[in-house]
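Of the protein chains in this complex, all but one are displayed in their positions.
By written order: A and B. Residues from 1 in each chain.
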Amino acid sequence: MKQMQRRQFLGTGVTAAAVAAVAGTGLLRAGNAFADNVAGWPAKAFDAKVLDAAMTDSIGKTSVPVSPKVSLKAPTIAENGGAVPVTIEVDSPMTADDYIATVWLFVDHNPTPLASQFNFTPACGKAYIQERIKMAKTDNVRVIAKTNKGELMASAPREVKVTIGGCGG
Amino acid sequence: MAAALGNPMIRMPGSAKKGEIVEVRSLIMNPMTTGLSKDKKTGKLIPAHFIQTVTITFNDKPLLDIDWSTAVSANPYLAFKMRAEESGTVKMTWKDNSNGTWSADSKITVS
Partner (left out) sequence: MKKWIVSIAAVALAGSSAVANAVNWWDLGNTKVGPEQTLQQFHEYFKQQFPNMPLEKYALGGYAFSPQLYAQYQEAMQFNPGDLTLSEGKKLWDSKFKNGKTYASCYPNAGKGVAAHYPIFDNKTRSVVTIGMSLNACRKANGEAPLPYGSQDMIALQTYLGSLSTGMPVDVQVKGPGAVKAFEEGKAYFFMKRGQLNFSCASCHVAYAGKYLRDQIISPVVGQSAHFPTYRAAWSAVNTLQKRMEGCDKKVGAQPEQLESVDYRNLEYFMSYLSNGIKMNVPGYRP
C-alpha cells in the first residue's frame, strides 16, 4: 500500500529541462539507468542481471517455499519467444485483512530476471494477472507472492521451451 | 517507420452484479525495446524504450499498480480482475521511460 501511495502522489519526476541537459552530455544510454525512469519504479531490482540478485533486490531473499496456492500457467513450447503468454493466480480471499499484496514474476536466465511486479488491493477480488513476456531462450519462469502480513510463497518453476531459427523470420 | 505508440484500449463487461468478479483486458502500442539489440543499418544499440508503470484506479481509488521491465512483450497486453462493488470507472495510466504518458478509462454499471 505504502509503495502505491508514493507513486500515486509523485508526479512524472524529471523536468524537461533536466532531460535536455542530460541528453546533451551523452549520458543517456541504453539500459535502465535512464534519467527518464518513472518515479518510484524499482530500477535496482529491474537492473539485476542474475536471479539471486533480482530476488534479493526485490524480496530480500533468495529462497522462498513453494506453495500450491501460487499457480503459474505458461505454454510448454512457446510459439514465439517474444510473446509468451503467462497466467498468474494466487489463491487468497482478497479481503481487507487477508490479501496478496505483491507478486513478482521472474525469468531465471533473462538478461534481467525480474520481469514484472504487481501490487494488488483487496478490491481486485482475485490475485490474477495475464500478460505476455519475452524469453531469451528455453528457461524457467517463476512467481513469488507476498501477503499483506508479509508471508512469502512461490510457484513451482515452470519450464517454457523457446526455439530460435524458424524459416519464417 | 517510427515506433507506434499509445492508442490504449480497455475491454471489460459494461455491467455486472454486485460481488461478481469481472476480467479487464487492455492493450497499448509500445515497442518495449530492451536496449540490447542493434540497429541493423547503423550497428548502434537501439535504446531501451518501454512502459515502466501501469497505474489502475477504480473511482479514483487505487486498484492495481504494476511495474514492468523490458521483458514484457511489444504492444503489451494486460488482463486483471476486479470485484464489482459499485458502478464507476476503471482508469488506467501507462508511463514509459521516455516521459510518455497515456490514459484510458472504461465504465461499469453494478446492480
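We take it that a contact is a pair of C-beta atoms (placed from the backbone, for glycine too) under 8 Å apart; a residue touches a chain by one contact, two chains touch by 3 or more.
Nothing here was measured: the structure is a model prediction, and the numbers come from that model.
S.K.: If the hidden chain were put back, which of B:Met29, B:Leu45 or B:Val110 would touch it?
M.R.: B:Met29
S.K.: Touching the left-out chain: which of A:Ala39, A:Ala53 or A:Ala83?
M.R.: In the full complex, the listed residue that touches the missing chain is A:Ala83.
S.K.: On chain B, what residues meet the omitted chain?
M.R.: So the residues of chain B touching the unseen chain are 1, 4, 7, 9, 11, 25-29, 31, 73-75, 77, 79.
S.K.: To test your reading of the contact rule: which positions on chain A touch the chain that is missing from view?
M.R.: 75-80, 82-83, 85, 130, 132, 163-169
To be clear about the criterion, only the chains that are shown with their structure count from here on.
S.K.: Rounded to a whole Å, what is the gap between the Cα centroids of chain A and chain B?
M.R.: It comes to 14 Å between the two C-alpha centres.
S.K.: For the complex, which residues does chain A have touching chain B?
M.R.: Contact set of chain A toward chain B: 1, 3-5, 7-8, 12, 14, 16, 19, 28-32, 34, 36-38, 40-42, 46, 82-84, 94, 107, 110-112, 114-126, 128-135.
S.K.: Considering only the defined contacts, which chain B positions touch chain A in the complex?
M.R.: Listed in rising order, the residues of chain B that touch chain A are 21, 23, 32, 34-36, 45-48, 52-53, 55, 58, 61-74, 76-83, 85, 95-99, 101.
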